[in-house]
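This is the structure I want to talk about, given as structure tokens.
Heads up, one of the protein chains got dropped from this complex, but the rest are sitting where they should.
After this line comes subunit A, so read on.
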Amino acid sequence: MKQKVIVIGAGIIGTSVAYYLSKKDVNVVLIDAKDIAAGTSGACDKAIMLQSKKSGPTLAMAMKSAELYKNLEEELGEDLEYENGGGMILINNEEELKVLYEHVQKQREAGLKVTIITGDEARKINPNLSPKILAATWCEQDAEVNPLKTAFAYAKAASKANMTMHLNCKVTNLIEVNGRVIGVNTTQGEIYGDCVVLCCGVWVTSLLSSLHLEVPIMPRKGVILVTEKLPKIINCNILGGSYIVSKLQKEPPEKNPLGIGLSMGQTKSGNLLIGGSREFAGFDSSVNSFILTEIAKKAIAAFPCLQHVNLIRSFVGFRPFTPDNLPVIGEVPTVSGLYIAAGHEGDGVALAPITGQMIAEIVTDQTTEMDLTPFHMSRFFESFTY
């Protein structure tokens, strides 16, 4: 009999896991409390940015994921609005230049094609960029994708391979017998399987707590601004240097409690998505007008032509934060038949394909091509205070 795997959460991670599992000739059941991309994956930006990743396991993973994205439209037979248009981090002053120069050197050693370009070179790529921008980093491997389309396309492709989907179906708890997870209780009844994969991001903690397990994944609130449709204003992914610099220099969060920085991308439809903020506020989805103003100021400083562009909406997403900024991927220790793929924070879009592939490998073959040790959930156990 075929292996039956229950995947909880139909965001970009869960649908990716479901898709790569369905390619392995496994019976997949995908469950979501609401809908496909109804949570974090439906409230994020569209960057597949490599150069924002710290060199180490996340960058290595992101580079593999970026390769998978290149053929994904063809593989899934859907337009995902994928564009390998590169990305830049804007440098405002000498101090930022110094810090980012070191960052770039480390990434180059890790094999990323990233360089520092002058302000004028940056303005050649993005003619609307402010004359005040001193320099920029440039990485041609950065890309963009529509995360909504990606999640829907993954789910569709998996459904074609006989995946069963239960939407508007909330998992209330995991069913465990003698240290083994054998299924889930849901609002639509019990569902049994050979194993369960938790892909429910910030909502994973309550399911784990039903087995007396804890993982330090916390919702980190991010606000994004949406403008009216515009002709092509920016030609690649944009990140503001100041936020990356403060992150690299490990500045205490008190200095910028709302985590305001600049990230920009233009959708295929023409809307600009302008981020963002990163704050710990539980699941409070209200938008503070101060945050909108501050983000808008940063966007206008980088692209003065945005002064008169209309904001039409703002939205809030809850990114699954982990204390060491690495996702949690692999087997859940102490119980068998339970796997987790959560805690990607702002890297979920970039890391979705490789996460799905790695989970599919470990669930079916019990081994993966990449070393999963840095992502293992047990890394939190020693330092944990109950």
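Rule of thumb we're sticking to: a residue touches a chain if its C-beta (ideal position, glycine included) is under 8 Å from a C-beta of that chain, and two chains touch if they have at least 3 such contacts; residues count from 1.
Just so we're on the same page, contacts and distances are computed from a predicted model.
Novice: Between "Phosphate transport system permease protein", "(2Fe-2S)-binding protein", "Manganese transporter" or "NADH-quinone oxidoreductase subunit A", which matches the UniProt record of the unshown chain?
Specialist: "(2Fe-2S)-binding protein"
Novice: One chain is left out of this view; which of A:Asn178, A:Gln249 or A:Gln307 touches it in the full complex?
Specialist: A:Gln307
Novice: Out of A:Met165, A:Leu207, A:Leu258 or A:Ile362, which residue would touch the omitted chain in the full complex?
Specialist: Only one of A:Met165, A:Leu207, A:Leu258 or A:Ile362 touches the chain omitted from view, namely A:Met165.
Novice: Just one of A:Ile117, A:Leu211 or A:Val287 touches the chain that is missing; which is it?
Specialist: Of these options, the touching residue for the absent chain is A:Val287.
Novice: Can you name the residues of subunit A that touch the chain not displayed here?
Specialist: 34-38, 42, 148, 152, 165, 167-168, 225, 227-229, 269, 271, 285, 287, 289, 292-293, 296, 299-300, 306-316
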